[in-house]
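Omission of a single protein chain aside, the complex is shown with its protein chains in their original locations.
Moving on to chain A:
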Amino acid sequence: MTDPRPEPADRTPTSNPVLRKALTWGGVLAGVIAIVSASLGFVFDGTSGLVSGLIGTLMAVVFMGITAASILVANRFAGSDVFVGAFFGIVLGGWLLKFIAFIVLVVLLRDAAWLNPTVLFLSLVAGVIASLVVDVLVVAKSRIPYVSDVQLPKPPVDD
């Protein structure tokens, strides 16, 4: 005999599809910007411009995407008792590690002879702004239920 009671509600926060969509579209647009900035870099400074354009776009997209990715990872703890602590620990801890990694990378790449710093900077700024545009568009078009992540009381079972 099957249990007539409904399955426990899915406690996964409703933000997951939005964040996944933003990551996907961010990746697509990053590909386009990488091609454009690498081409412009190649025109202005040859191979080092091409490499700088690619690295700058990659840095922008990876570092901007880590926030959404960390929220997605943290949402795996949804429903557990430590969710709030784990969520903010993972998101803000990831944020801190990301900035340390970014500063280390900037210091390492600064003096690299095979890079063009101006192309790198411009492609990084282009990648950051494009990532913001994608985020805003995805959030503006997203439809999230107003009341979600809620567990309704079970209906009474008549014996």
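Following the convention adopted for this analysis, a residue touches a chain if its C-beta (ideal position, glycine included) is under 8 Å from a C-beta of that chain, and two chains touch if they have at least 3 such contacts; residues count from 1.
Throughout what follows, contacts and distances are computed from a predicted model.
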item	value
"Alpha-ketoacid dehydrogenase subunit beta", "ATP synthase subunit c", "ABC transporter permease" or "Putative zinc-finger domain-containing protein" - which is the UniProt name of the missing chain	"ATP synthase subunit c"
Contact set of chain A toward the excluded chain (per top definition)	13-16, 18-19, 60, 63-64, 67-68, 71, 75, 84, 88, 91-92, 95, 99, 102-103, 106-107, 109-110, 117-118, 120-121, 124-125, 128-129, 131-132, 135-136, 139, 142, 144-150
